[in-house]
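All protein chains but one are shown in place.
Coming up: chain A.
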Amino acid sequence: MGCAVILFPVLPILFIFLFFLQNNSIKTSKYNFFTFLPLNLFEQFQRIANAYFLFLLILQLIPQISSLAWFTTVVPLVLVLAVSGVKDAIDDFNRHKSDKHVNNRPVQVLINGMLKDEKWMNVQVGDIIKLENNNFVTADLLLLSSSEPHSLTYIETAELDGETNLKVKQALTVTAELGEDLQKLTEFNGEVKCEAPNNKLDKFTGTLTLRGEKYALDNEKMLLRGCTIRNTEWCFGLVIYAGPDTKLMQNSGKTTFKRTSIDRLMNVLVLVIFAFLALMCLILAIGNGIWEYDKGYYFQVYLPWAEGVNSASYSGFLMFWSYVIILNTVVPISLYVSVEIIRLGNSFYIDWDRKMYYPLNDTPAQARTTTLNEELGQIKYIFSDKTGTLTQNIMCFNKCSINGKSYGDVYDMSGQRIEINEKVDFSYNQLADPKFAFYDHSLVEAVKLSDVPTHRFFRLLSLCHTVMPEEKKEGNLVYQAQSPDEGALVTAARNFGFVFRARTPETITIVEMGETKIYKLLAILDFNNVRKRMSVIVRSPEGDLTLYCKGADTILYELLHSSCDTLKEETTEHLNEFAGEGLRTLVVAYKNLDEDYFQEWIRRHHEASTALEGREDKLSELYEEIEKDLMLLGATAIEDKLQDGVPQTIETLAKANIKIWVLTGDKQETAMNIGYSCNLLNDDMEDVFIIEGSTSDDVLNELRKKMKPDSFLDSDEINIQFEKSSKKPKIIPDEQANGVYGLVITGHSLAYALEGNLELELVRTACLCKVVICCRVTPLQKAQVVELVKKYKKAVTLAIGDGANDVSMIKTAHIGVGISGQEGMQAVLSSDFSFAQFRYLQRLLLVHGRWSYIRMCKFLKYFFYKNFAFTLVHFWYGFFSGFSAQTVYDEWFITLYNLVYTSLPVLGMSLFDQDVDDRWSMLFPQLYVPGQQNLYFNKTVFVKCMLQGIYSSLILFFIPYGAMYNTMRSDGKAIADYQSFALMAQTCLLIVVSVQIGLDTSYWTVVNQFFIWGSLSVYFAITFTMYSDGMYLIFTASFPFIGTARNTLSQPNVWLAIFLSITLCVLPVVGFRFLKAQLKPTPSDKIPSWQYEKAKKRPPPPSPKRRLRRTSTRRSGYAFSHQHGFGALIMSGRNMRPKSPFATTGTFSPNSDKHKHKGL
């Protein structure tokens, strides 16, 4: 049996034993069947409002204090707990389900010399398992052996870090010998010592002791859970960490619970309300003390003091608590639950939106977090990843310049460029990639005419690279490229008839215009960051020795032969043109080599590459020596394809006053190129600052220098003020720059700026700029930048990205958005919202976010209003009932008011309301601004609601009071009895709040009508039922209001009073709102309805897409990855398969090529 003892030197023996038994099941769920109730209740009672109601319940058990029947508190509390509980249960059930799904994936485990199918969760540390191509890695494994030569194993780490390029792992030679031999594997008996489980993805240290020999283990021999096996038929691995100990699970960590600013505001408000409640109770308690002293004492003939009460002050003390119970409705217990429901509903709208559904990969938008919706309406800063987010991460061979002739654009007779959509027909080439598109037919003509430079150009592209081909089926060529640019170039060559077919360490097989040629590969002069170029030296079948080179223009131009000068000028012109369009350019050149010279060179090369000291230096010297006097061939231009609608989206978002920062790991040139091509940066800007300093002083100076032009704005006073104020993180107020600026900062400088006291400077400078681009930043720095803005700016931030390198910033920002439908899922998994295309962001923010925010604000305003209006009537009644904690309303009304009578209309409003429709909010992005400024709900608005509530409660108490005071019914009977008054007051209240919600609702759907009218009808229906004879005779003690409804609501002056209350409560609001809209219009008021109607009939034409034309010269020679290439690997032949590729041209069916690769 395969046996390995895994030891942690640092851990005590008990833990070792436990760890050894660790199986591979994971658990992300929180509860199980038995722990659900206690745990969930415990969590819920940590909410201040819920805990408060528990406290109330306890208060109500004290008979001297109890002023309300128990059900008034219990029913809402139980309902609220139940709703939240059900939601938690459903969430947890889903987590259980996904856990179960993952835990039950099958895997082959070596048991007793046999491979057996097991479930993932049954895999244990020390097991040996077999993985096959495209399998997910089950646990963290030590690679033992694989099907590939030298026991190489290719893995894709998309789920782990978002990178989709292949990585190579290699087993120890001693274990690689085990091969596929189950017998040997079973007998494998080693001991692994390794570090305790940790979350470092790129580090592993340990030793393997086998037959007394010790072998060092490092990360190169580890397959981590979450990776996918690629291009490897099978491999065997020994489980080192399983389940929760795996690096993937260790990394997933605790997701921080995000709360919206409204959440935080609500918590503050609840505390304010508590204080307000305490104040009211105090006033009433003092009133009671005075009353009992002044009147109650004498009234004792008819109403002796309660048992145990012997002084007015003690009575006042008890009354304080009684009023705490009565006035409890001012603390909105159902607030949180309603808010959750509203957010959930608004999240569903996001899921359901067809305009955010991407049909190409069948991906609808998804609200993964349902608690952040209204925050979407308040975004001020967007932090965007570049690759895969703004761009499609698809590189397209778009244009080229060959021998002084530019191809790619199509011109008409008069020389004007025209847009055509007719693709070039590549049917002459059966190995062509059908996805490749090119529009300039003249290039194909040139190829067909066997134009020598053109052929040489494409031959170079098909030879000079480090791409690995894969041809599982004949004709089905798949290129594995380290960088997508290289893939694009090779694919272009393939389509034009120079098909790179196969490679061995010594040869490259090319199908040149249908003819298979085998070139001898003599040397790869690999890429690195300093050289910025790569070359290959090949011998053609005819025996010619040629060096092919491609690289950045700045570098390559220095190496050209002087005879190329005229061509150089022409090419430069083309290069400028390409760069002006935001294309990535490369210059290609070649050189025929002299046989003798080369033999001598290759000898020195061999010496150098085996040298023990200064190998790198010697090699690069040699490279430089041979890479000179090159003959210019031309240039390539690759388009880093933007996603659809990115420039328009960015324009719209900018109009909505949202600042966009691009944080990318890419190089500065690339990042800036994309910045220009998606309209972030443009030549209308006053200046684009570039910060590249590498020491703190430099950065400081640079920042200062950039700050200077604006120094008159950041007048010294502000600076002084900042220095004076305390050391707490300060909020920097928004400043206005004297122009439109852009800022580009590299990760290197950023690191220095983030280090010390430069933070503040950085934020101030950056926020003055319209656009900030940070390039070459690490994932951690991305998060730091977001954190920085969060810390110093009172603004809501959103981070959007698609790769695992964006996870940290997605988690840090207030709202994280993941681009789904790509290969890596890590970003989506940790995001709050996800959709397939960047352009959906504008709909998410401007439509869904805005609506959610407005709905939430309207809801809160109304909710606080209705509770104040409801509760404060008790307060006024206290002054007329001897401060005895007598309620105004029937206890059932108090119970049902929030839950039944008024819950649905306000929910209806907060789920359906639209002040303007979706098209309108997209056309007028400035409608988004009030949300950013937090205008619709803040403390001032809350105070206004409170005042309105107080006003309404005064009306609602004193109008019925006045109407009933010392009067009679029309049949002469007394009217002013308590029950009639209660009914009248509650009817007034309910109609007033219903009219108020009607006034707040600006979008009356059928549902709203139904809810509002329904709630009123339900009120009357329930009231008449509860006050009926039958209910009284059955539940005598609970329904003492028998007959009140019939007797009171038949009185004309009751209805007159109700009408008067409504008029007095609502009409001032109508007038106030109208005048406010007239005198201080908000953006949405500014759109007159006639204009709206007009636009509805005839939608304004979409703004014409501007063609980006720039004069400035920026070029990027980006066609390589940032690391060293596969060159060494190729030359050593270690990654070559022994089997021979299909070597002849046959009848190949064109097949798809995957060229979605993720750059670093």
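Miscellaneous remarks
Following the convention adopted for this analysis, a residue touches a chain if its C-beta (ideal position, glycine included) is under 8 Å from a C-beta of that chain, and two chains touch if they have at least 3 such contacts; residues count from 1.
Following the convention adopted for this analysis, contacts and distances are computed from a predicted model.
Chosen from "Cell cycle control protein", "Transmembrane channel-like protein 2", "Myotubularin-related protein 9" or "Transport protein particle (TRAPP) component protein", the protein name that UniProt gives for the omitted chain reads "Cell cycle control protein".
Remark: the omitted chain is touched by one listed residue; of A:353, A:385, A:553 or A:627 this is A:353. Contact with the chain that does not appear here is found for just one residue of A:629, A:644 or A:1029, A:1029.
When the omitted chain is restored, the residue from A:212, A:543, A:733 or A:972 that touches it is A:972. Listed residues A:479, A:527, A:912 or A:942: the one in touch with the omitted chain is A:912. The set of chain A residues touching the chain not shown comprises 67, 295-296, 298-299, 301-304, 306-307, 322, 348-349, 351-354, 357, 359, 362-364, 851, 880-882, 884-887, 912, 914, 918, 959, 961-982, 1002-1008, 1029, 1032-1033, 1036-1037, 1040, 1042-1043, 1046-1047, 1051-1053, 1056-1057, 1060, 1063-1064, 1067, 1070-1071, 1073-1075, 1077-1079, 1089.
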